[in-house]
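Handing you a structure now.
A single protein chain has been removed from this complex, and every other one stays in its place.
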Amino acid sequence: MTREITLSKAVNEAIAEEMRRDPAVFLMGEDVAEAGTPFKVLAGLVDEFGPDRVIDTPISEPGFVGMAVGAAMTGSRPIVDLMFGDFLYLVMDQLCNQAAKTHYMSGGKLTVPMVLRTNLGATRRSAAQHSQSLHALVAHIPGLKVAMPSSAYEAKGLMKTAIRDENPVVIFEDKLMYQDKAPVPEEEYLIPFGAANVLREGRDITLVATSSMVQVAQKAAEALQADGISAEVIDPRTLVPLDEATIVESVRKTSRAIVIDEGHRNFGVTGEIASRIAEKAFYHLDYPVQRMGAMDVPVPFSPALEDLTVPTPEAVAEAARRAVRGEVADAA
Amino acid sequence: MPHEVIMPALGMAQDSGVIVSWLKNPGDPVKTGDALMEVETDKATMEVEAAHDGYLADVRAGAGDSVPVGQIVAIIAETAEGAGQAPSGNGAERAAPDETPAQAGAEAVPEGHEVIMPALGMAQDSGIVVAWHKEAGEAVAEGDALLEVETDKATMEVEADRAGYLAAILAEAGDDVPVGQVIAVISAEAPGAPIRRAMAAAPQGGATAPGPEPAARAEPTPQTEPAPGPDPAAAALPTPRPAAAPKPAGRVLASPKARRLAAEEGLDLADLVAAGHQPPFHVADLETLRALPKPAAAQAAAGAGPVGVGEVGVVSAEVDATGFDAFRAWLQEEGTAPSSPRLLAAFAAGALRAARTDEAPLTVAAGTLGTTTAWDDPDRAPVSADLPESEARPRLVLRDLTGTALTGIKPAAAPVPVVTITRRGDTLALHLAHEATLPDEAALTLLSGLADRLQEPLRHLL
Partner (left out) sequence: MAAQAAKKTGGSRSRKTQGAAKAAKANTEDYLRMYRQMVKIRAFEDQANQLYLSAKMPGLTHMYSGQEAVAVGICEALTDEDRITSTHRGHGHCVAKGAEFRQMFCELLGREEGYCRGKGGSMHIADQAHGNLGANAIVGGSMGIATGAALSAKLQGRDFVTVCFFGDGATAQGLWYEVMNMAALWKLPVIYACENNGYSEYTKTEEIAAGSLTARAEAFGIEAHGVDGQDVLAVNELAQRLVERARHGEGPFFVELDTYRYHGHHVGDINRDYYRSKDEEAEWKERRDPIVNFGKWLEAEGILSADDLVAIGDEIRAEAESAVAYALNAGYPEAGEVDMHVFAGVDHALPYIDGYAKGAGA
């Protein structure tokens, strides 16, 4: 049985199911209990599981993320809620020096099975400190897995896999997508890490898109179809591990690629994926791999400016047309 | 102490030098700075000076010998005795004389607790002994400052880590001692004969890393022995380089995939440029390329089959040089003698023009070893005329080796046709190396035209 539910509800279901399944799983973060987070994603969980397993913390991000690491090392499976992805900067030591390295530094003796769920995405008129997409920051760190759900279906399956993983997993939800509905089965399912999703098959160009940009790529692909251009859309689902083979295989077929991600373009996810394509599909490329990311400026507040900073379906489609026409790219 | 005279490295990437002559005889007294011998390398001839005072001895290589760089060719002895002995043929293989290890014969180090040069800072390899605060034989208590050590960061005291007697001091002020090396010994009992000496040059075991083998320096390096060279005169010439190395007019910009497919199908993307299409090219442009008419010459290629991409075809001819020699002599008498390459360039351009169908300017580069000049249409100006040098990409390269001892060459692949002219007695030999860019038939026309002109130069003027 499949019904349509919001991404918010999908995350809520995933956490509830896993908390029912495994008593070691608990949730902590700012305003996660009665408030259910500002986005109401976790609403109702405290009623079922009580305040011992849905713990409201003080506004002490390094403190409670550090505690999650210690709890994970001693038999618990914490899910930490980081209210905004922008707060990652506050917890870098606990996440990157402690959680990410403990298993390695202990020669495999200690494990840190924890989930840090947070979000990304601009155009919510939240200005520069509540709009960032910082997944590249953590994807850079060995020892962390990074998941990027792009729909309600993805969010539920990836969250359940993350909670069952024996390693620290950072999962980024698109805060603009919380109310977006998608078909989600009633039956339990998990989405494995490292298996990209080909949402749409195509012949002429590959659009690799993550999280919030998957919808953008899908819309661009529809527009391109009207022009007779057949675009393949791939959602990697997880950045670490990255399903490189699916991406490379697609580009070898289409010989053109655009990588779209809401992180800043500079030194980011788009550059990483584009370079893998260049390395593994070079002799199949008929056009320079294009990158489209958030503009390399702090996210501005004014809607007139903010909307300029994020790739749009129109911009993606136009870039794809230029590629297919073989119009001279800057790189040439 | 005798000093070795070695074949010096006189230039970059030089493996050996030829002794032209010795300027001193065995037994001669020499002063530092005196010229000892004259050495020739592929770059230059120069004098090698004595680095020490003494007497030239044990000369191991004579005039004409090619000696690997670093090999000993003689010894500067301290006394005249023994100097002047007969050169020894394989002297270089002998171990260096009387290298007595510094510590040999020194007193044995007494037993006891070893004091090592400690690691005092981060990434420190060694420490310099500044001064000893205790004398050899003196009693020391745990914590007593034994010595002062200087590193690149700081100066500090090293303390005794146990009580006893300083039985041996094995490094003196100024010695730069590797970390971990033993610098003193603390014995439990008062030593009978305490030792004090400077750091031994050779390793003393323990934690010390093994030093270089002393004998290794004197060993000749067998692989640098020069191979039996060709004619010495030819070897003295600068290394022949591919003439001119003409710069391609520019890469044809194309996508990696278009480039790969074109190569697989044997298509030349440059043909698209020639046909007036604008790069960069993509896979879609290959359709246009496939549809282009094949070049006429390529179609005409028959018989032995055309020369393919990357293959080199060679056409050869021999000509009696008498006519050409007489022609040059006549020009000389007229007082308008052009250089041999200039003359040949004119002939070759005339021949090439006959082998072509288009009327584009013909740039020909010609030269002897090492120098090359390019001219536009050298056949269309009087051979005595002073033509300006051309910057254009040459259509033909001409190598005039008639003034050298070279008699043949196996050509390497080159993007433009290359004509090499050599001479043996009264015969000029012509070799044309060409790739697919010059179809076989055109190559034949070109070389036979050039041969005709060399045989009867006056025909060229007509």
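All chains are identified by letter, namely A and B, in their written order; residue positions are counted from 1 within each chain.
As a working rule, contacts are C-beta pairs under 8 Å (C-beta built on N, C-alpha and C of every residue); 3 or more make two chains touch, one makes a residue touch a chain.
Quantities reported herein were computed from a predicted structural model and do not represent experimental measurements.
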{"item": "Shown chains that the omitted chain touches within the full complex", "value": "A, B"}
{"item": "Residue in contact with the excluded chain [from A:R125, A:R164, A:K219 or A:R252]", "value": "A:R164"}
{"item": "Per the touch definition above, residue among A:E154, A:D174, A:D243 or A:D261 touching the missing chain", "value": "A:D243"}
{"item": "Touching the absent chain when the full complex is considered, from A:V65, A:A182, A:V269 or A:M292", "value": "A:V65"}
{"item": "Interface with the unshown chain - residue positions in chain B", "value": "116, 118-122, 124, 154, 156, 179-180, 207"}
{"item": "Sites on chain A contacted by the missing partner chain, in the whole complex", "value": "24, 26, 52-53, 57-58, 60, 62-76, 78, 93-94, 97-98, 102-111, 113, 142-143, 145, 161, 164-167, 192-196, 240-246"}
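FYI, only the chains that are shown with their structure count from here on.
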{"item": "Euclidean distance of C-alpha centroids - chain A vs chain B, Å", "value": "56"}
{"item": "Residues of chain B that touch chain A when the two form their complex", "value": "253, 255-258, 260, 280, 282-285"}
{"item": "Chain A residues within the chain B interface of the complex", "value": "255, 282-287, 326, 328, 332"}
